[in-house]
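Got a structure here, written out as C-alpha coordinates. Questions coming.
All protein chains but one are shown in place.
Right, subunit A next:
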Amino acid sequence: MAAEPEILDELRRLRARLPQLTGAVAAGRDGLVLAQDAPGVEPDGLSALTATTLAVAIRMTEATGRGEFRELLIRGADGYVATYAAGRHAVLTLLTQDRVNVGRLHLEGRRAGARIGELVDAHEDAHGRTAHGKAAPDGTDREPAAREAAAHDTAARDTARPAAPPNPNQSHHQTQTQDPSRPLPTRPVGARTGTDN
(Lines give C-alpha, C1' and ligand atoms only; values in the text may rest on other atoms or scores of the structure.)
Protein backbone atom coordinates (compact mmCIF):
# COMPACT_ATOMS: atom_id res chain seq x y z
CA MET A 1 0.00 0.00 0.00
CA ALA A 2 1.38 3.34 -1.10
CA ALA A 3 0.57 5.28 2.06
CA GLU A 4 2.45 2.79 4.21
CA PRO A 5 5.67 4.76 4.84
CA GLU A 6 3.63 7.76 5.96
CA ILE A 7 1.56 5.61 8.30
CA LEU A 8 4.74 4.11 9.68
CA ASP A 9 6.09 7.61 10.30
CA GLU A 10 2.96 8.36 12.27
CA LEU A 11 3.39 5.21 14.36
CA ARG A 12 7.03 6.03 15.10
CA ARG A 13 6.08 9.56 16.10
CA LEU A 14 3.54 8.05 18.50
CA ARG A 15 6.23 5.96 20.12
CA ALA A 16 8.37 9.02 20.66
CA ARG A 17 5.48 10.92 22.23
CA LEU A 18 4.21 8.09 24.41
CA PRO A 19 7.12 6.38 26.16
CA GLN A 20 4.89 3.71 27.69
CA LEU A 21 3.69 2.60 24.26
CA THR A 22 4.95 -0.90 23.55
CA GLY A 23 3.37 -1.45 20.15
CA ALA A 24 1.27 0.19 17.46
CA VAL A 25 -0.49 -1.46 14.54
CA ALA A 26 -2.56 0.23 11.86
CA ALA A 27 -4.91 -2.25 10.26
CA GLY A 28 -7.78 -2.27 7.82
CA ARG A 29 -11.18 -2.94 9.33
CA ASP A 30 -10.98 -6.25 7.50
CA GLY A 31 -8.05 -7.31 9.69
CA LEU A 32 -5.18 -6.81 7.25
CA VAL A 33 -2.07 -5.05 8.58
CA LEU A 34 -1.33 -1.70 6.91
CA ALA A 35 1.71 -0.75 8.97
CA GLN A 36 3.13 -1.85 12.29
CA ASP A 37 5.67 -0.83 14.85
CA ALA A 38 5.23 -3.51 17.45
CA PRO A 39 8.36 -5.46 18.30
CA GLY A 40 7.68 -8.78 19.98
CA VAL A 41 4.06 -8.88 18.85
CA GLU A 42 2.63 -10.91 16.00
CA PRO A 43 0.94 -8.11 14.01
CA ASP A 44 -1.20 -10.38 11.80
CA GLY A 45 -2.68 -12.12 14.80
CA LEU A 46 -3.23 -8.82 16.58
CA SER A 47 -4.97 -7.15 13.67
CA ALA A 48 -7.15 -10.21 13.07
CA LEU A 49 -8.17 -10.12 16.73
CA THR A 50 -8.73 -6.38 16.42
CA ALA A 51 -11.11 -6.94 13.51
CA THR A 52 -13.05 -9.50 15.54
CA THR A 53 -13.30 -7.22 18.57
CA LEU A 54 -14.11 -4.27 16.36
CA ALA A 55 -17.05 -6.07 14.77
CA VAL A 56 -18.51 -6.69 18.20
CA ALA A 57 -17.77 -3.10 19.29
CA ILE A 58 -19.49 -1.68 16.21
CA ARG A 59 -22.56 -3.80 16.83
CA MET A 60 -22.49 -2.76 20.47
CA THR A 61 -22.45 0.97 19.68
CA GLU A 62 -25.19 0.49 17.11
CA ALA A 63 -27.39 -1.67 19.29
CA THR A 64 -27.21 0.88 22.09
CA GLY A 65 -27.65 3.90 19.83
CA ARG A 66 -24.20 5.36 20.51
CA GLY A 67 -23.50 6.16 16.86
CA GLU A 68 -20.40 5.44 14.89
CA PHE A 69 -17.53 3.49 16.45
CA ARG A 70 -14.83 5.76 17.88
CA GLU A 71 -12.60 3.84 20.26
CA LEU A 72 -12.22 0.79 22.41
CA LEU A 73 -10.18 0.49 25.60
CA ILE A 74 -9.28 -2.79 27.24
CA ARG A 75 -7.24 -3.01 30.42
CA GLY A 76 -5.40 -6.09 31.58
CA ALA A 77 -3.42 -6.48 34.77
CA ASP A 78 -0.22 -5.49 32.94
CA GLY A 79 -1.40 -2.85 30.52
CA TYR A 80 -3.92 -1.48 28.05
CA VAL A 81 -5.04 -2.32 24.55
CA ALA A 82 -6.66 0.65 22.85
CA THR A 83 -8.26 0.68 19.40
CA TYR A 84 -9.13 3.97 17.69
CA ALA A 85 -11.15 4.51 14.54
CA ALA A 86 -8.93 5.72 11.70
CA GLY A 87 -11.21 6.97 8.96
CA ARG A 88 -13.72 4.77 7.19
CA HIS A 89 -11.42 1.90 6.34
CA ALA A 90 -8.87 1.49 9.10
CA VAL A 91 -8.27 1.33 12.84
CA LEU A 92 -5.25 1.99 15.00
CA THR A 93 -4.45 -0.42 17.82
CA LEU A 94 -2.03 0.61 20.57
CA LEU A 95 -0.48 -1.55 23.27
CA THR A 96 0.79 0.13 26.41
CA GLN A 97 2.24 -0.57 29.81
CA ASP A 98 -0.08 -0.34 32.79
CA ARG A 99 1.41 2.92 34.09
CA VAL A 100 0.59 4.83 30.90
CA ASN A 101 -1.09 8.22 31.16
CA VAL A 102 -4.49 7.24 29.74
CA GLY A 103 -5.44 10.85 29.19
CA ARG A 104 -2.43 11.28 26.97
CA LEU A 105 -3.00 7.89 25.35
CA HIS A 106 -6.45 9.07 24.27
CA LEU A 107 -5.19 12.43 23.02
CA GLU A 108 -2.37 10.91 20.99
CA GLY A 109 -4.38 7.89 19.87
CA ARG A 110 -7.27 9.99 18.58
CA ARG A 111 -4.96 12.41 16.82
CA ALA A 112 -2.92 9.65 15.19
CA GLY A 113 -6.07 7.75 14.29
CA ALA A 114 -7.47 10.79 12.52
CA ARG A 115 -4.26 11.36 10.58
CA ILE A 116 -3.90 7.73 9.57
CA GLY A 117 -7.58 7.79 8.61
CA GLU A 118 -6.95 10.69 6.24
CA LEU A 119 -4.03 8.87 4.62
CA VAL A 120 -5.91 5.60 4.24
CA ASP A 121 -9.17 7.19 3.08
CA ALA A 122 -7.34 9.28 0.49
CA HIS A 123 -5.60 6.18 -0.78
CA GLU A 124 -8.78 4.13 -0.82
CA ASP A 125 -10.70 6.85 -2.62
CA ALA A 126 -7.99 7.10 -5.24
CA HIS A 127 -7.52 3.39 -5.85
CA GLY A 128 -10.57 1.68 -4.38
CA ARG A 129 -10.59 -1.96 -3.57
CA THR A 130 -12.41 -3.91 -6.22
CA ALA A 131 -11.58 -7.23 -4.61
CA HIS A 132 -13.13 -6.18 -1.32
CA GLY A 133 -16.13 -4.49 -2.84
CA LYS A 134 -17.03 -0.90 -2.11
CA ALA A 135 -16.62 -0.10 1.54
CA ALA A 136 -19.37 1.99 3.07
CA PRO A 137 -20.41 4.36 0.32
CA ASP A 138 -21.11 7.84 1.67
CA GLY A 139 -24.68 8.72 2.43
CA THR A 140 -25.77 5.27 3.54
CA ASP A 141 -24.70 5.04 7.11
CA ARG A 142 -22.80 2.43 9.07
CA GLU A 143 -24.99 -0.56 8.44
CA PRO A 144 -23.28 -1.80 5.31
CA ALA A 145 -19.93 -1.09 6.89
CA ALA A 146 -20.85 -3.10 9.94
CA ARG A 147 -22.16 -6.00 7.92
CA GLU A 148 -19.10 -5.87 5.79
CA ALA A 149 -16.82 -5.67 8.78
CA ALA A 150 -18.52 -8.71 10.19
CA ALA A 151 -18.16 -10.55 6.93
CA HIS A 152 -14.54 -9.57 6.58
CA ASP A 153 -13.95 -10.40 10.13
CA THR A 154 -15.00 -14.00 9.65
CA ALA A 155 -12.88 -14.13 6.53
CA ALA A 156 -9.96 -12.63 8.38
CA ARG A 157 -10.38 -15.12 11.15
CA ASP A 158 -10.37 -18.02 8.76
CA THR A 159 -7.24 -16.83 7.04
CA ALA A 160 -5.60 -15.88 10.30
CA ARG A 161 -6.10 -19.22 11.90
CA PRO A 162 -3.53 -21.25 9.94
CA ALA A 163 -1.06 -18.40 10.38
CA ALA A 164 -1.29 -18.37 14.14
CA PRO A 165 -1.68 -21.88 15.48
CA PRO A 166 1.35 -21.88 17.82
CA ASN A 167 -0.37 -19.51 20.19
CA PRO A 168 -3.04 -21.49 22.02
CA ASN A 169 -4.31 -18.39 23.77
CA GLN A 170 -5.11 -16.67 20.56
CA SER A 171 -6.98 -19.49 18.88
CA HIS A 172 -8.88 -19.97 22.10
CA HIS A 173 -10.03 -16.35 22.00
CA GLN A 174 -10.96 -16.68 18.39
CA THR A 175 -13.12 -19.70 18.84
CA GLN A 176 -14.72 -18.09 21.85
CA THR A 177 -15.71 -14.98 20.00
CA GLN A 178 -16.94 -16.93 17.03
CA ASP A 179 -20.02 -18.33 18.72
CA PRO A 180 -21.61 -15.09 19.95
CA SER A 181 -20.62 -13.15 16.86
CA ARG A 182 -22.16 -15.48 14.29
CA PRO A 183 -25.89 -15.23 14.93
CA LEU A 184 -25.87 -11.57 15.94
CA PRO A 185 -25.24 -9.64 12.73
CA THR A 186 -28.27 -10.93 10.85
CA ARG A 187 -30.83 -9.88 13.43
CA PRO A 188 -30.13 -6.40 14.83
CA VAL A 189 -28.66 -5.11 11.59
CA GLY A 190 -31.54 -6.43 9.50
CA ALA A 191 -34.13 -5.16 11.98
CA ARG A 192 -32.57 -1.75 11.98
CA THR A 193 -32.57 -1.25 8.21
CA GLY A 194 -36.30 -1.86 8.31
CA THR A 195 -36.99 0.83 10.88
CA ASP A 196 -34.49 3.30 9.49
CA ASN A 197 -35.89 3.52 6.01
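Just so we're on the same page, a residue touches a chain if its C-beta (ideal position, glycine included) is under 8 Å from a C-beta of that chain, and two chains touch if they have at least 3 such contacts; residues count from 1.
To be clear about the criterion, contacts and distances are computed from a predicted model.
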item	value
Chain excluded from display, named as in UniProt, from "Methionine biosynthesis protein MetW", "Secreted protein", "Sugar ABC transporter permease" or "Cell division protein FtsX"	"Secreted protein"
Among A:G40, A:G76 or A:G103, the residue in touch with the chain that has been omitted	A:G103
Residue numbers in subunit A that touch the chain omitted from display	101-107
